[in-house]
Every structure is written in structure tokens, then in C-alpha cells.
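Left out: one protein chain. Kept in place: all the others.
Chain nomenclature is as follows: A, B and C, assigned in order of appearance, with residue numbering initiated at 1 for each chain independently.
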Amino acid sequence: MDDKVKIGLIGLGRMGRIYVEALTFRIPRAELVAVADINGEAAKKIAASYRIKHWFDNYPDLLKIEGIRGVVIAASTSVHTEIIVGAAEAGKDIFCEKPVALTLKETDIALRAVKKRKVKFQAGFMRRFDRGYMVAKKKIEEGKIGKPVSFRSISRDPMCPRLDYARVSGGLIMDMAIHDFDLARWLMESEVKRVCAEGGRLVFDQLREADDIDNATINMLFSNGSLGNVEVSRNALYGYDIRTEVLGSEGGIMIGYARHTPVVLLTKKGAAHDFVPYIMERFGEAYTNELKYFVDCIYKDQDPLVAGQDGRAALEIALAATQSYKEAKPVEIPLASQ
Amino acid sequence: MDDKVKIGLIGLGRMGRIYVEALTFRIPRAELVAVADINGEAAKKIAASYRIKHWFDNYPDLLKIEGIRGVVIAASTSVHTEIIVGAAEAGKDIFCEKPVALTLKETDIALRAVKKRKVKFQAGFMRRFDRGYMVAKKKIEEGKIGKPVSFRSISRDPMCPRLDYARVSGGLIMDMAIHDFDLARWLMESEVKRVCAEGGRLVFDQLREADDIDNATINMLFSNGSLGNVEVSRNALYGYDIRTEVLGSEGGIMIGYARHTPVVLLTKKGAAHDFVPYIMERFGEAYTNELKYFVDCIYKDQDPLVAGQDGRAALEIALAATQSYKEAKPVEIPLASQ
Amino acid sequence: MDDKVKIGLIGLGRMGRIYVEALTFRIPRAELVAVADINGEAAKKIAASYRIKHWFDNYPDLLKIEGIRGVVIAASTSVHTEIIVGAAEAGKDIFCEKPVALTLKETDIALRAVKKRKVKFQAGFMRRFDRGYMVAKKKIEEGKIGKPVSFRSISRDPMCPRLDYARVSGGLIMDMAIHDFDLARWLMESEVKRVCAEGGRLVFDQLREADDIDNATINMLFSNGSLGNVEVSRNALYGYDIRTEVLGSEGGIMIGYARHTPVVLLTKKGAAHDFVPYIMERFGEAYTNELKYFVDCIYKDQDPLVAGQDGRAALEIALAATQSYKEAKPVEIPLASQ
Partner (left out) sequence: MDDKVKIGLIGLGRMGRIYVEALTFRIPRAELVAVADINGEAAKKIAASYRIKHWFDNYPDLLKIEGIRGVVIAASTSVHTEIIVGAAEAGKDIFCEKPVALTLKETDIALRAVKKRKVKFQAGFMRRFDRGYMVAKKKIEEGKIGKPVSFRSISRDPMCPRLDYARVSGGLIMDMAIHDFDLARWLMESEVKRVCAEGGRLVFDQLREADDIDNATINMLFSNGSLGNVEVSRNALYGYDIRTEVLGSEGGIMIGYARHTPVVLLTKKGAAHDFVPYIMERFGEAYTNELKYFVDCIYKDQDPLVAGQDGRAALEIALAATQSYKEAKPVEIPLASQ
């Protein structure tokens, strides 16, 4: 366990703190040596708690630290591009939380910097590192379901997001369905060429202030003629409901947990069990796995498989789907201009 | 069990024979007194087997039988309209297999005759009589999931239809999704105002000859703003897969059987169970229930709840969805003209 | 459907009425021509309702009816023996509800009469005619689990029996576990050679008056060294819970329904579904199947596979288990004397 890979982390919001935990306790090969957040006090406090050597109230200082090989970016999406460019120029390998950016233009600026400096780049699509999705991918590759012809995915959150978050998230489709779009490309092994979406603000009136919606259903046509649909919702009050299935010419495969604990209560009212409450109960392990993979890629000097191009492609589908919802008509990909 | 309701049945294809069984053995209140089929020999043979008094090689003769109160129409869709008109004019109450017709024009002719002669009319949407769907409807009505905001339904057949059937079926969406469209209107308690479909011939090349497809995904926007999606497929080689779910403002409900027998086999290869093989294993009871309900409506002189208008509305959605797939754009309902 | 098999039915209690329904409506080959019950009025009424030709207030008169080939005995267990002897002497084939009798002595009298007159005899173990158990038996016979080495079965009723029933039932183990003992012999293909039971009156104090208990657990040792356990309970207030599993040298198999309808309700309280409420929802089809099989055996002149010896063997295990509970020690089979 020598030769630890030194990592710096930028952004100490909810996801940032989760990554701090993972890097500190669950990835032996990693050594988290520095954290930065615009809230310097928070950075200081976390550095103390987790015995992290350096803390900063700005990211450029973190990038100057000797020996840091990889940077984990968990800051606001709005500053992803500049941090990616800065990290690339500093020669650091980069892991960036999804989405890379909210526009293709910014994404392209970021990815050009990555390419130019030949640093590694991994997009934060943690579902690809979930045991369930990994097994499904393997079965599909083994030909167990024949040729994949139809993709369906549901992502349902158990609550309305805070308005300040909703305002900068890019909207429901960008915030939630982008994961499903990444799964779609990965599991169907084809690009999406057309989307058509319907959406609505049906439960949470407060989202009007953020000009956001709470439900959407998006049809997809893939380049190879295959079909798909993604449903996203904020109002699954029963829990965090993430399910995907792929139908093929010879069979199908379904991925999804319904239960949290393996307990069934039987009473006069019937049978009852609990449901996955929220994201960490479902994808906690996947979040650790994706960072572990990033650290291993640095250690072994390999290019991560979930690359910048994957981040860009899912973003483009999300942008197209959002536009389709707003204009109530199908939208072709690639998008004409941005 | 006196006062049996005398019934005549027209059309002795696959569904017709199923209805003969149900009427003879499982609906005590019914007495099947006559059957008709253009294949007179088949009618004769079935009449002998089931001890049915009369058989005919044409339906008008059947309609003349004294005492017949209700007519069950299981003939080809292409002749539904003329039989409905004839039966209505003969004063018979009518149960008609779905779809009522393949065009709105014919449907309107049929429904006008029904209205004019004030006979009862029930459309053959058997899923409404399935235990699972009935329970779900009740839960929704009781407010258990709050306001329904999102509908999803999958209908997957385990095989490609015969070409001669595919040619007259109205196509994949008309043949299969019409059931889901009826469920959508019933469970969401709102009309569909816009659909947008994608489809493709992805597995069964032979359907090219019938100009038909084997997979489709259809988005729906309801009048009240709610959303929906229906997926239909012919290539669920693993079994007959019918699942529906409704997400509401306070919860959700899912309807669907995966298993045929309650047996799990555990071996080194993992856990395995069988799947519902086909339609009668899934909806056999519902088919009996819907006819029982029809006979009860005659006996009690009540109007059936699954009325002609329901048949027409589901047809219109299916027509709009088919058009949407062909034109690759959203289609508004009501349809401009037919 | 000519050559119907004429059947007479004796005993019109709860099970008798279920058999009337099955014979009248669901077994085309059968013709129920006569019913008898000590309550003659009940017999008359049912005969009228179901258009059954003959009714009697005593069984000997029924046995005199010309043309009756098979007799279904659903009378009180206490009179099974004399009816079986009478029916055998009248040359009728016999289907007898479980248990054949409450003692081995009476059982042997009945079976001797059957043997002497060479009539067919089928014991009413309907579980063998359940789709789930039939599939499991087939898988075991195909060697899918290797050599069966361990049997487990649970039979739980959702309520306390009426005291008048409990008093004549032979007690909890005799009334409920006898089905599991039959399954054990059938699925394990070995005889039970020793049982050891624990029991108690833990929930329903009122059973003290019937000197009965409400819970028991019975260990079994089979002749071939295999092991087994049966649990029976009256207090599964959540529903009718029947589950069996067999572990083999190469795998295992589990049989059991938990759900009644295929509906899952998802709310803030978690996920909920209903449970099989009671026996007819679970074994209604099996009850029809076993009578259909009996009628077919008569029609095809075959000996039923669920024979008198099977009824006797399950009874002996139940007697041994009851004795074991009372004496708090293992009891060997065959029983020394009765």
C-alpha cells in the first residue's frame, strides 16, 4: 500500500463531503492531501476532522500543491469549466462530477484543455460502477438478451429540490435524466439521434419560481433504429426509485432495487417492506467504486472508460430533450447550434 | 339459477372459442344458445361439442333466434360494424371484442346504431376486469397515491404474429397498445390530448410484408397535464409481459405478474422461476369476468361501464399514435379528420 | 363431451359446496346427478339451484341411483368409514376428502372394503394438483436439485377454527399438518420413520375447551436418512401462508405464493402488497384439478395416483406427531398399535 496516489478535492458541498469520506476511508490507494472550498472555514474544519494536510478557500492554490496527481471536482457546475481548464493546465488528472457543464460550448472548452494537456478525465456517472448495472452490462455483452432493441429507465427522487439548487441545475431533465441518457448510450451501444419529451409541473408548484418542472417522459430513437424511454420525477414520496431495463431480440434484463432492508412485515393490513430511501443507500458503493477506479487509472496510467466524450454526449441528449419539451416537438441530435 | 340469459356468439376464431368455454362452463347465469361462423362446419362441430342448440354459417340468421338477449361479437374486426348495426337493429345487447373498428368513421356508425336502438354495448377491454387492475383502480379512487400524475404501461408479446393477422390488425400500436390506452384513460381519469411515438421493425423482418413494426414507445400528454408512456413489443421471447404503474402526488402503484407458478429453483446457476407464458394464463379470469359482467348487465338491466365511447376513445389514441410514428411528430387529439 | 361420468356427492358443508361448484361448472366431463346431506332441506335447495336431478337426506339412497359411477365424500370425518364401505359395496369409485379417518383402524376397514370390491379410491390431497407443487415435483424428478435431503413446510391459517370443528378435527396437527406430511412423502420419495414435535396453545385460549393447540413444529427423519420439519399455526392473522421447500444435494426448490393480487402500493410508509387471504384463493384451482383427475380416472379406467395407502401413511405420521407432542419424546413409525 505504498505509492499512494495524492488527491486534491475541490468543492465541499453534499457530494464533496461524500467523496471526502470515500477517499479517506474506503480507497486505500488514495491519499487525500488537500481540500478547497470558497467557504474556507468549512474547508478548514473538514481538513481537521479527516486529518487532511492542506485546506484552501480557492482552488488555484490547491492546484499548486506538489505531488497532487488527481483532482476531484465537486464544486458548482457553473465553475466546472474553469476548474477543469486550470487543473488540466496544472497537469492534474481530473474527475468531474456530472454534468461537466450546462452547455456544449463550455464542455468543449473544458475537453479541449484536457486533450491539449493530455491529462486523464473521468465523468461522474457513478451508475456505471454499481454492481447491478455492471452485471447487466456484462450479460448484454455476452449476448444473453440478443441484440438490444428497447431501453427503458426510470429515475424518481423522493422530494422536491431546494429552489436555489433547482435554479442552477439546468432543470429536471438535465439534473436527473442525464444519468439515464448515459446508461442508454452505454447499454444500447448506440448513439441517440432523436428525442421527444413531454413534461409538466404537476405536484410541486414552488418550482414555478425556478422555472422548473417535476415530471417528464422522454422518447429516444437511437442511430441503429432502437427505441428508448426515460421517465424522471421528483415526487416519488415513497423513496428513491431507479430502474432500468433493456429488451433484446432474445430476452430482456431488468436492473433495480426496491427494498432497503431484507425485512417483510406481515400484518392484517398485508405485507409491507421498506423502500430504498435515498441516493447513498442506493449508490453509496458506486460512488466509492468510481473514485477507486479513477485512482486506479492514475496509478496504472490508464485512460478512464467513462470519458469526457461520454459527459458531452449525455449533456447533448439532455439539452435536446429539454428543448423538445419546451417546443413540444422532436429534436434531432447533433444539435444544430448552441 | 333460473332466468338464464340467452346469448348468441358470432365468430369462432381463437377468442370466440375462449368465449364459448367461458359462457358454457364458467358463467352460470348465461346460456349460450347459438353460435355462428362463416365456416359453418366449425360452428356445427363446436355446437355439438358444447351442446349448443343452434349453429349458423352467417350471423343474420343467429340474430333472428327468439329469446337471444345478448350477442357476443368475436368475428374479424372488418365486419364488426355491420354486425353491431345488425344486432342493434334486432334489439340485442352487444359485447364486442376490441377494437370496435379500425376507423373512427365505422365506429361512429356502429355507436349511432347502438344509441338509436338503445341497446347495451360493452367494449372488450378485459384488463379492467383483472383482479390486479381492479384493486389498483380502487386504491387510486381511495386517494392512496394522491393525484395521479404519471402513467407507464408495457405490453409485450412473446412472439411475432402471423402475417395474415398482422395485415388486418391495424398494426402493432392498434393491436396491442389499445389496451394500455384504455387503462390510461381509466386509471388517470383524464383524456389524452397529445401523443408522440417512435417505432421500428427491429427483430422480425418478416413484418415488412405486412408493413408492420415490432416495437414502439408512445408518449402521452393528458388533458389535465399529466404524462404517460406506453411501450409495446412483439419480441419478449421470455413470456407475456404486461405491467402498468401510476405515479401520484403521494405515492405510486404497480400492477404486474412476473411469475406463472410460485416455484423458485435454486442451483449453482442462480435462482430461476418461470414467467407468465401467454395471454390466457394472465387474463383468462379477466375474460370470464368481463363476459360475466356483460351477462349481469343484461340480467339487471344496467348499462355496462366499459361503453362504446371508451372503445372509440382508445381507438382514437391508437390512430393518433400510429400517425405520430409514421410522421415522426406529435399528433393532437381529437384527430382533425378521418 | 358425450359419455359424461355421473357423480354423486355426499356431504354439503363448506367443502361439499365447493365440490358442487367444481363438478357443475368446471369439469365438463362430469355430471353431478345427485347430492345427499343429513340436512335434507339443504340438499333440496342446492339440487334446485344447480339443476341436480336427485337429492337425499341420507347417503344409502344416493348409492342406489343407477348410473352413478363415482362418489365424492365430503361428509364429516366421523362417518367417512361407513360411507366408504357402503360406496365400495355398491361398486362406486370413491373420492374422499382428507383425512380418510381419524384412526388407523377405521382407515384399514375402509381400505379393505375398497380393495375387496376393487373400486378406485382417491384421497383428497389437493396440493398435489396445485400448479406450483406439480412443477416442483417435476423438477425434482428431473434431478434438478440432485438427491432431496431436507424438507421444510409451513402451513398457517389466518384464524382460529370454530370450537365445534376443532373438537372433531383430530387436533391441529391432524387437521393441518397432514397435507404437509403427504407432500413430504411425495416430494422426498421416502417414508417417515420418526417424528418429534413441540406444540403449544399460545394465542387462542379458547382452544383449551377443545383440548387443542394453535402452534406446532414437527421434526421428521425419513427412512433414507433425509430430514424434515413442518410448522403449523392458526395465528397467521396476515393470511393463508403455505410454503414448502426441498433442499437437495445439487440445489433447492421453493414453492409458495405470498401475493394475492399483483399490485404493489408505494407510499411514505413503504411498499405494501396484499397476501393470499384464504384457502380457495390459494387452492381453488387445485380442488377443481383433483376432482377432474378423479373423473378422468373413472373415464379412462385408471387407478388414481393419490391412493388409499397415501391417505393412511399421512394419517399415521399425523398420529405419531400428535403423540410425540403429548409425550414430549420422539415417536417411531410404524406406530406400535392403535
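Things to note:
Here is the rule we use: contacts are C-beta pairs under 8 Å (C-beta built on N, C-alpha and C of every residue); 3 or more make two chains touch, one makes a residue touch a chain.
What you are looking at is a predicted structure, and each value in this text was computed from that prediction instead of being measured.
The residue from A:112, A:144 or A:193 that touches the chain not shown here is A:144.
From the set C:48, C:237 or C:335, the residue in touch with the chain omitted from the display is C:237, counting the whole complex. Only one of the listed residues, C:152, C:185, C:259 or C:312, touches the absent chain: C:152.
Touch with the chain that is not drawn comes from one residue among B:48, B:168 or B:272, which is B:272.
In the full complex, chain A contacts the hidden chain through residues 1, 24-26, 28, 49-51, 131-132, 135-136, 139, 144-145, 250-257, 260-268, 274.
Of the residues in chain C, those that touch the hidden partner chain are 147, 149-150, 152, 154, 156, 194, 196-200, 202-203, 215-221, 225-229, 231, 233, 235-238, 241, 247-252, 328-330. Although one chain is not displayed, chain B still touches it through residues 236-239, 241, 258-259, 264, 266-275.
Note that in this section only the chains that are shown with their structure count from here on.
Common partners of chain A and chain B, by the touch rule above, are C.
Averaged Cα coordinates give chain B a centre that lies 39 Å from the centre of chain C. Annotation: 57 Å between the Cα-based centres of chain A and chain C. Of all residues in chain B, those that touch two or more other chains are 250-252.
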